[in-house]
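One structure, pasted below without further comment.
Removed: one protein chain of the complex. Kept in place: all other protein chains.
Chain naming follows the written order as A and B, and within any one chain the residues start at number 1.
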Amino acid sequence: VSTADEIRDLLFAYCWHLDRGEYDDVRELFVDPSAAGDLDETFVRPIGAPTTKHVCSNAIITLADSGTEASVRSYFLAQQQLEDFPLQPVAAGRYHDTVVLVGGSWRFVERRVLRDFIGDTSRYLRSEIDA
Amino acid sequence: VSTADEIRDLLFAYCWHLDRGEYDDVRELFVDPSAAGDLDETFVRPIGAPTTKHVCSNAIITLADSGTEASVRSYFLAQQQLEDFPLQPVAAGRYHDTVVLVGGSWRFVERRVLRDFIGDTSRYLRSEIDA
Partner (left out) sequence: VSTADEIRDLLFAYCWHLDRGEYDDVRELFVDPSAAGDLDETFVRPIGAPTTKHVCSNAIITLADSGTEASVRSYFLAQQQLEDFPLQPVAAGRYHDTVVLVGGSWRFVERRVLRDFIGDTSRYLRSEIDA
């Protein structure tokens, strides 16, 4: 398992927990949990889990010379389906991350979410969010 | 090429052959070919190939200390298009796998397919399947 694999695991853990509404676990992926943003204010709380699926792909990892910090750009594609909401893509965009190795684990220092494409987000994002 | 790369190759080989209707090749990816399930009874047989595209992403690999066994969780997103069926996502879900290194090759011991999201599967899954 390479350093790149470990960093990708961090990206995937974020999606995994987000898709299941496990926001505490999402926050634990950050050096400073508050840097995760206010997830309850951003996302419509899923009923049951998972109700979205964030495909994270195309991760380009730039490792610092120290080997303990990296910047990462990746794509996400969020799919959603609910009983009264047919399977469809609801958003797509980019994650711009700074990650760091602390205590043997990679963590997010910062994650910028760039929502380039927005579909029907009525069941995904809270309306007050400027997507 | 890392161990994680080799394991991901196994995940991708499954999708590659499934999307092309090469079920014998899918079965060969399993230690016990019958563990692949009855593919002919599960999937609508594609006419020509490929008629689906299973994007496999977000693979989180947990390698056992032995280094010859691992459990893997990943996402899949199945897209389909046919002459009379517009391009669309038809299913999305998770693969929960146990994989093992045998004779120098990684193989599936077990693959659990969790179809979280189901779209129009009339051309993808046989109707008798409880999706």
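The working rule: a residue touches a chain if its C-beta (ideal position, glycine included) is under 8 Å from a C-beta of that chain, and two chains touch if they have at least 3 such contacts.
Owing to the predicted nature of the structure, the values given are computational and were not obtained by experimental measurement.
Checked against the hidden chain, the listed residues B:15, B:29, B:70 or B:125 yield one contact partner: B:15. Along subunit B, the points of touch with the absent chain fall at residues 1-2, 5, 9, 12-13, 15-16, 50, 53-57, 77, 79-81, 86-89. Although one chain is not drawn, its touching partners on subunit A can still be listed: residues 2-4, 55, 57-61, 63, 73, 75, 77, 88-93, 116-119.
Assume only the chains that are shown with their structure count from here on.
In this assembly, the C-alpha centroid of subunit A lies 24 Å from the C-alpha centroid of subunit B.
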